[in-house]
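With one protein chain removed, the remaining protein chains of the complex are shown where they sit.
Chain lettering (A, B and C) follows the sequence in which the chains are written, and residue indices restart at 1 in each chain.
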Amino acid sequence: MESYPVQLEIPVAWGDMDAFGHVNNTVYLRWFESARIALFERIDIGATRPEKVGPILASTTCDYLTPVEYPATVVVGARMQRIGNTSFIIEHLATKHGAPVARGSAVVVLIDYETGEKVRVPDEMRSAIDSLGGAQATGPR
Amino acid sequence: MESYPVQLEIPVAWGDMDAFGHVNNTVYLRWFESARIALFERIDIGATRPEKVGPILASTTCDYLTPVEYPATVVVGARMQRIGNTSFIIEHLATKHGAPVARGSAVVVLIDYETGEKVRVPDEMRSAIDSLGGAQATGPR
Amino acid sequence: MESYPVQLEIPVAWGDMDAFGHVNNTVYLRWFESARIALFERIDIGATRPEKVGPILASTTCDYLTPVEYPATVVVGARMQRIGNTSFIIEHLATKHGAPVARGSAVVVLIDYETGEKVRVPDEMRSAIDSLGGAQATGPR
Partner (left out) sequence: MESYPVQLEIPVAWGDMDAFGHVNNTVYLRWFESARIALFERIDIGATRPEKVGPILASTTCDYLTPVEYPATVVVGARMQRIGNTSFIIEHLATKHGAPVARGSAVVVLIDYETGEKVRVPDEMRSAIDSLGGAQATGPR
């Protein structure tokens, strides 16, 4: 988890569990979203409220490693895995007592909300990502 | 909030907001549920997993005092307002930076899950509630 | 349910159930919200997207009459119970196979989102409510 510049501590709610008595699979995606938003705030990507240019989620993945039950607290991380021309790949990790309970990823595309066109990741955003650590800009995507 | 024996600190998730940009009304009920479950754990009411005798929710209320937006952390409290023969009334309070953002209540009935019959609140549970402070047993209900 | 001008048929999702194997209490509030929004659309209250003047939720109540389990379909109704100067009281009913499973209410205040001031319910909205049937304008609130 040390390589994740964003780490959120999130208490598991009793109501996060489903009829199988485990935290429901959709809740992990909510955790990852929360960490991703926190990462976006760090690079000033305007992700919490609609703006002219902003991120749109293209895909998500989640590997469920260990069932989680209430009561628990998880630590959820986000880091940039890859920066393309107009998109990012973000990696997620959720841990409990330091042990991984889930891993995931998100592909995020930067778009102009008015035109719907993809937008090149601006240089200042790339610099902000660099200063976070843990990510390397690579080729076009 | 000092009179609430159970107080949970809950981070607001970005995804708790709805299309109006405020925390959705159902999320407050989730907060109250979390505090209620924590209260039940304190009095050993067997509320987190199905058991023979346990609580069933009869009604809830919520007064929305101030809209809440991400980012924020709320403190959510639960206390016993009244103990009847077979039921409790629980009061809830949610605050942000010490200011109330919502108040609510829940009526909880103790039942035998097998027979579906209401069950008298056992004496040991009444003692546990007394030791919490903040509640007074009153007449039948 | 006949007296409810808005009636939505909503399938219960397996994931609506919590660790007790019943539809979670917050889901009922989501059902009521859906019916309320549909009611607002009928009276052109601008409730689905932010506008200059719109509704804000002041309070909700819910009486849980019968536990609901997946699989099921519920019918959820909304009707105007009372129209005040600047607010409405809406009544909700949820049924399964025609039998009530929950009743609820919502107090909704009309506000100017820019100034935060309460706004008098406009005459055209009152007319729209009248034409819905099932509501009677009463004194100030």
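As a convention for this text, contacts are C-beta pairs under 8 Å (C-beta built on N, C-alpha and C of every residue); 3 or more make two chains touch, one makes a residue touch a chain.
Note that this is a predicted model, so its numbers are computed, not measured.
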Report task. Tell me the shown chains the invisible chain touches, ordered by label. Result -> A, B, C
Report task. Check the options A:6, A:19 or A:110 and report the residue that touches the missing chain. Result -> A:19
Query raised in the report: In the full complex, which residues of chain A touch the absent chain?
Result: 19-21, 24-27, 29-30, 33, 48-50, 56-64, 67
Report summary line: Contact residues on chain C toward the hidden chain run 8-11, 13-15, 21, 30, 33-34, 37, 48-49, 70-71
Requested in this report: Since one chain isn't shown, list which residues of chain B touch it in the complete complex.
Outcome: 14-15, 17-19, 21, 24, 26, 70
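In this text, only the chains that are shown with their structure count from here on.
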Query - Arrangement of touching chains [line / ring / star / complete / other] - result: complete
Requested in this report: Over half of interface residue numbers shared between chain A and chain B means same, under half means different, so which is it?
Outcome: same
Query raised in the report: How many degrees of rotation carry the C-alpha atoms of chain B onto those of chain C, rounded to the nearest 5?
Result: 180
Report summary line: Greatest Cα-centre separation from chain C belongs to chain A
Report task. Name the residues of chain C that each touch 2 or more other chains. Result -> 19, 21, 24, 26
